[in-house]
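Quick one: structure below, then a few questions.
Only a portion of the chains appears, each positioned as in the full assembly.
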Amino acid sequence: AELEVTHWWTSAGEAAAIAEFAKVFEEETGNTWVDSALAGSGTGANPVIISRIIGGDPMGATQMNTGRDAEELIQAGLMRDLTDIVADLDIDSFYVDQSLLEPCRYEGGLYCLPINIHSWDWLWLSTAAYEKIGQPVPTNWDEYVASWPALQEAGILPFALGTGWPINGIPGVLMAGIGGTDLVMQVNRDKSADAVRGPDFRKVAEAMDMLRSVVSPETMVPSFGDAGNQLLTGDAAGNIHGDWLQGDLQIAGGVPGEDYECLPALGLGTQLTGGGDSFYFPVLPEGTDPAVIEAQEQLARILISPEAQLKFNLVKGSMPIRTDIDLSGANACMTKALALLDNGLLPSGDFSLSSDTQKQLEDLNLEFIADDNITVDDYVERYASIIEQAD
Amino acid sequence: MADVATQQSRTKTAPHRRNFFSKLFLHNLSAKIAALPMIATVLVIFVGCTIWTVYYSFTNSRLLPRNEFVGFDQYARLFGTSRWNVSITNLIMYGSMSLVLTLTLGFLLAVLMDQKVRFESAFRTIMLYPFALSFIVTGLVWQWIMNPTLGLQGTFRNLGWTGFTFDWISNPRMVLFALLIAGLWQGVGFCMILMLAGLRGVDEEIWKAARVDGIPTWRTYVSVVLPMMRGVLVTAVVIIGSGIVRLYDLVVALTNGGPGISSEVPAKYVYDYMFGGGNIGQGLAAASMMLLTVLIIMIPWAYLEFGGKGRR
Amino acid sequence: MSQTATMSGAAPTTPSTSGTEPRGPRPKPFFTPKKIIIYTTLFFFSLYFLFPLYVMVVTSLKSMPEIRFGNIFALPAAPNFDAWVKAWTSACTGLTCNGLSPGFWNSVRITIPSTIVSIFIAAVNGYALVNWRFKGSEIFFSILIFGSFIPYQVMLYPLVIITREMGIFGSLQGVILIHTIFGMPILTLLFRNYFASLPQELFKAARVDGAGFWRIFFEIMLPMSLPIFVVALILQVTGIWNDFLFGVVFAGTQNLPMTVQLNNIVNSAQGTPEYNVNMAATVLTGLVPLIIYFVSGKLFVRGVAAGAVKG
Amino acid sequence: MQPSVSIKDLSLNFGNVKVLENLNLDIAQGEFIVLLGPSGCGKSTLLNCIAGLLEVSDGQIFINGKNVTWEEPKDRGIGMVFQSYALYPQMSVEKNLSFGLRVAGMKKEEINQRVKRAAEILQIEPLLQRKPANLSGGQRQRVAIGRALVRDVDVFLFDEPLSNLDAKLRSDLRVEIKRLHARLKNTMIYVTHDQIEALTLADRIAIMKNGVIQQLADPHTIYNKPVNLYVAGFIGSPSMNFINGTLEGQLFTADDGTRIPVGAYEFAVPPTGSAKAVLGVRPEHIFIGDAAQGMPFTTEAEIEIVEPMGSETLAWTKVAGIPVTFRCSSDIPLAAGQKVTIGFDIARGSLFSAQTESRL
């Protein structure tokens, strides 16, 4: 049977990764993977996916962010309950962290399957840049910040940044690294505005302020991939971005440890915040070929199978959702991450906050970075009020 | 005379006045049937959706519409959001500049084209072709041209003119002008065609009269001809205006609202919150404000156009 | 006979210097200041309008390194159509690497029926509004014009539900309906203005001749409407061809238009963009509307004059 | 005999504007009626009501005894000819003529025969294959008439059919229409604001003003015995000369004191007492020189303007302080400034009450 799968993985690395899923799926089940790729994630693909599900023309399976995007679709009964399908797999046993499955559960049912873990908590540093100024590559955030004046002196951009959404993950990373685990828990899980107004978060805000002093619209590059390039050439010294940046760095020929360094949790923390991607299986309309419905089930099981997980994540550059597989092929950076995974995951913003709240925070961050007139106090206050209103 | 008698008796039974029902439905029946798609569109889509929009803007609907009313909360939040306020300001700034410049440049070019220039059709095609391209394409190519490193600025700097700066796209104060350059590029040609049509529609004898009166050409254009082109101006303003209010694709393709939030526009806010943010209530509150604005602008126009005199 | 025309009264006082006096057409230098200004202005505007097209085409013929390190004015050192070939046949969107070509045919499939249906409906509307006015028809029209100001995005959600209830969501009919709806305001305005400028008596004569609503429309009005049809055709073909949102939401997976692939190629969130392929894809996508413009430019101008001038 | 067209209490409003109100009109079989009136008086509106192109607000319309108030235009047995010709531009003349018949689904031979006959009558056979764009104005109007002709209707409606033609063609086609009527003997209703057309063509003329018929009578009566000031002033070019004054028995005293005996006038209602009145005299009923002798009223006058019109001459002068025009043969030499004796033929004049404006 043909199973249509929608996703927004259209770049070279992403497409190669999802091709692994497709390959395994087609080889093992004899079904056909009909690929519907839509560039542009949140604003490009999301409306189409949602409207197709609402419009009664659902796809067989779709990728979405792990989180609360599909909450209401689940509540409206538009997503298929996967409990029985994966019942015999005992998924609780092998998922790295139970919190990953949390958003998928609703009134006792299981409606999605996380297929990877992405973490934003990485500080990427350029070996070439530090060679130029003759300093060792920093080993944590504080050293990194301390090296900025020298970098600027040498005409090197201390912090590379792509325009638009890449700014979005940075406060979370700073929060985890500088503010610590408790702060993340209080803000993201408990939605405590007091915590935001507290001294710990203030440090985070000040760090943002410092970042703002070294980035300006003129220095920003069109996409985060370009920022990665700046690191490899030594035009810029550092960047905070999710682990998927590595895919690009590697495709561009970068070797971890030689051309670039990676510091998980800014080299300060012991836990990563994690989010990732999930697959949902919409309820197909009545009269659908039973073979397609069965193909849904087969795909669901394959996505979390060790074989597919391994192949997919190695290409994608993300961490698998299960640790019971051989990751000897993982590179230096991922190995570091895997080590931290043992300490459990912290709930990331896109994990525990609604997309509405995330959108507001994104707007705030964008504005803050671009507009020096917004003081740190303003920032804290506005952040707090958004968290206050979050549901 | 017998005929007259029968005629008169028929008169009594003949319908003197058609009843209400037949007047409402049977009269022009096929016309009404033919206009059904329009009536349905108007009632269901435009009126219906407007009501729907306003209705749900008072709820706290998220991804799906739901009937939990929250009064004016969404509006309160809307106007407490700096991005929305920036969007509104941008729309007003961009809108007024774009409207004025499109009309003036369109008129200016039309006037130039009206001077019996050679290769008129070549010039016309050159000015009009961008109108055939989507805003996505427009945004893309101008983004490329205005890209500080790869575009004009980079090129000139590489050529040794290191002081050359053309970074509007990444300069929050200038980014609206970057939008304007691309927007005008796309839209001026069509406006020019409209204006040209209007100019050509002006009575030849008016021109002669003005020449005999010794009115300089430019003065004739400004004082006599332009005020005569009301019909064209209305059409042009409707078309340009609706484009401005709906401005979305160009911003997404060219700046995606950046740098920061300096080039955000209302339609993008609506879209981002309805779909990206999964907050229909918020998106619809913003949409309702846009509709209200349009209504305020349109009502005087509609009154002028259809009210008052019974002109067609 | 013209000798009778000579003056019968006083003999004309012949001007003494008639040999050197002005006579015949006024001699005009080829370059008058006015002409210079006109042509220079037009020339610079033409540069402004042509520059992006030049950049698009030139860039699409360059190789990536040349783009990174060259300048955007420069002609390609070794023009090659690799980027075009790639954009057309093998650029990837997700797993499928067939380039724009499948989308092209989907776009054709969407554009042709949508254009025909939307123009037909709008023409009938304009005709009914002018010649068969009924109570409230002008009000409907005003609302229609107002509707042209509503951002598309607002309508997306209810339209999904409406088309779902009609059972045409995700099908060609669905997208045709949507394009008909959104084309209606402007097209109806144009057709209404155009029909209003035709003599009413023609319509009356046809009615006296016994022709009904449709007969008059098809046999009398349509044959006279070529100019405005050209305008409508161009507006709709370009609008529908360039549309992204409605195609991708309403057309169904079998019919994703070309712009979706363009968007995928251009907006891939990660990795280094291949600018030459992007530009080639962009030009390819714009080609159909461009050709239509170039072919029918004159008719378009004439039609705009017919449809827009009357208020 | 049953009237061919009969209009009863017809009213028509456009929104709040009452264009026609309670209009009654009976037209006999084969009669040629001309509706004459200034622009905007509702002539076309009335014609459109008869044709069924406008919905009446109230009242009824009968054609050949049948109540057609709610009939479709095609079912009323009427044919209509428009000012702008209204030929279908994309069809050949032949197609134009046959369109209505084809719509009605008539047989081919029958259509051809009728088209042939109409073309013969109107002498447009050589034009049958041409498009309207390639015809002259007069030819176009002939085709437009032909379109009504082929439909074999009882009633012809003409809405200013000759207004778009130049003077020469207009007078030629006027004669042709008159011939056509003589030949076909259909009922014809003809709208115009050209009084020459009205006078020459009509069996009866209906003079309209603001949607009301002022006078309905044959041309001679209309011209010579207008029922009120309006009709008197409207008909005749140049207009009738009007002198305001007071009527007392057989004596009319102009406002400036000039006394004009009106004993020769045939009063409809013999006047009693003294009342404000208006004396109207047509330009051709003012005589000059010898011819003026013996007229009931003569006076000396100075000529102000002379308008030679070829066959005759118009002259402007002042009588009783009021500008007066008179018409005389072009054989009589006249010049501005010249003093002449003029006489009024009161018997052919008109007297109106200044108050009711109607004929005394």
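Residue numbering begins at 1 within each chain, and the chains themselves are lettered A, B, C and D in the order written.
By our rule, a residue touches a chain if its C-beta (ideal position, glycine included) is under 8 Å from a C-beta of that chain, and two chains touch if they have at least 3 such contacts.
No experiment lies behind these values; they were computed from the predicted model shown.
Asks: Determine the copy number of each chain kind in the entire structure file and write them next to their labels.
Replies: Across the full complex in this file, the copy numbers are A x1, B x1, C x1, D x2.
In this text, only the chains that are shown with their structure count from here on.
Asks: Any chance you could name the chains that touch chain A and chain C both?
Replies: Neighbours common to chain A and chain C are B.
Asks: Could you say which chain's mean Cα position falls nearest to the mean Cα position of the entire protein shown?
Replies: Chain nearest the centroid of all protein C-alpha atoms: B.
Asks: Using CA atom averages as chain centres, what separation in Å is found between chain B and chain D?
Replies: Centre separation, chain B to chain D: 52 Å.
Asks: What whole-Å value do you get for the distance between chain A and chain B if each is reduced to the mean of its CA atoms?
Replies: 39
Asks: Out of chain D, which residues touch more than one other chain, so two or more?
Replies: In chain D, no residue touches two or more other chains.
Asks: For chain A, give me the residues that contact two or more of the other chains.
Replies: Correct list: 47, 54, 222.
Asks: Help me check something: in the complex, which residues belonging to chain C touch chain D?
Replies: Against chain D, the touching part of chain C is residues 199, 201-202, 204-211, 215, 219-220, 223-224.
Asks: Which of the residues in chain B end up touching chain A in this complex?
Replies: Touch residues, chain B against chain A: 62-64, 77, 81-83, 143, 147-148, 167, 170-172, 252, 256-262, 271-279, 282.
Asks: For a test of understanding, state which residues of chain B touch chain C in their complex under the given definition.
Replies: 24, 27-28, 30-32, 34-35, 37-39, 41-42, 44-50, 52-53, 65, 109, 112-113, 115, 117, 121, 123-138, 140-142, 144-145, 150-152, 154-155, 158-159, 185, 189, 193-194, 196-198, 200-201, 230-232, 234-236, 238-239, 241-242, 245-246, 248-249, 266-267, 270-271, 274-275, 280, 283-284, 287, 290-291, 294-295, 298, 302, 305-306, 312
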